[in-house]
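Yeah, one chain of the complex is gone here, protein chain that is, but the others are all in their spots.
Moving on, here comes chain A:
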């Protein structure tokens, strides 16, 4: 189905290839996982595999490409491949979820009935049928990602490339998606290509693993657990091991006054449909609260309220006396693409300090220290847009931490991070807690919640459904 022979790609304006001499054959019904460190050329390979290189990349491709037996130097024919990128928000076009799902079918000339059937089946399968007429602007990020994936599934391509498809999905939706993809490849012979950093998830899904490093394929073979370890693509699966390596929390000081208190919070984007409804929560210094809950449970909404980006009615967000939301609450957004706007890494990182009137020399020194802590120390003058997704994620956190806010709100801080970086992020969060900050983090990643949090709070139906100490911390 897909054949690449000695394919190399050199981006416009660069001298060294981001993909070098790739030779691959992928047959019908294969489920392929693509792994490798960030910046190793996974997306570049992915675009070539689904014949979208001419559309997606600017640069020169050498070598021989063929799709379904036909020459593919200029890409694959339309309808051959579907693709969901790392920023699902950017690829949505229509007004409602249904329109988005139907677009490809309508473009192909299918009639309304067929579109409706397809959309109903797909949405029903993901328990999303009641939102089919919802406008895309009113979806949570996870719901947007799901919509982007479904819009590609609806067009029934022969090859589907998904770049971190579950980064914003809750565990249930992610499991459903992978089960569905397995079915599609078995029954309809679709080729499914998945770029994913969660190896455990991949091991249960892919039957073939391609590992990249520096633009070269360093491993290509069946995806059995043993082989992946041999190929140097293993990761610390063992949470206990990872937990032991982290700096310890200081013992909780239960008598300390909370830094944030939420009283009977009620909030909705429209008055008749509250997202949060009577929510109470208090977070003390030194505590790290992991906010868990399904897509659309209201985690992001809650963090936004704490930062003062919305007003609850009724209800109250109370910060400890002397603190203000503007000065002492740091909010990191769920999608790093949406948070970064400055022209250099240093400027992005120092933006808050600049607004506070900190002198340039001191600003630079503090940014340097913060960025070095995240392994971005020598990227000070880079344009943030050229960073990899994981690097952007770390930059976003550094840009909040430089200002040392007393309350940290982190929305999905681990999307796009591999195991090592996730552990580093957990260590950083713990350090912040030990320094007396209060941290709230929304996450779908159980491993991260286990490593970084002291308390697990689950949201459902607008309230706290459960509130318990992190079960993974030794008592």
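Rule of thumb we're sticking to: contacts are C-beta pairs under 8 Å (C-beta built on N, C-alpha and C of every residue); 3 or more make two chains touch, one makes a residue touch a chain; residues count from 1.
Just so it is clear, contacts and distances are computed from a predicted model.
In the listed set "Anti-anti-sigma factor", "Ferredoxin", "Glycolate oxidase subunit GlcD" or "ABC-type cobalt transport system, permease component CbiQ", the entry agreeing with the UniProt name of the missing subunit chain is "ABC-type cobalt transport system, permease component CbiQ". Checked against the hidden chain, the listed residues A:109, A:251 or A:271 yield one contact partner: A:109.
Within the complete assembly, A:85 is the residue of A:85, A:286 or A:462 that touches the hidden chain.
Of the candidate positions A:151, A:166, A:185 or A:414, contact with the hidden chain is made by A:151.
Across A:20, A:68 or A:94, the single residue that touches the chain missing here is A:94. Take chain A: the residues that touch the chain left off the picture are 52, 55-56, 78-79, 81-83, 85, 87, 90-91, 93-96, 99, 102-104, 106-109, 137, 148, 151-152, 155, 157, 307, 309, 326-327, 330-331, 333, 337-339, 341-343, 351-352, 355-356, 385, 399-400, 403.
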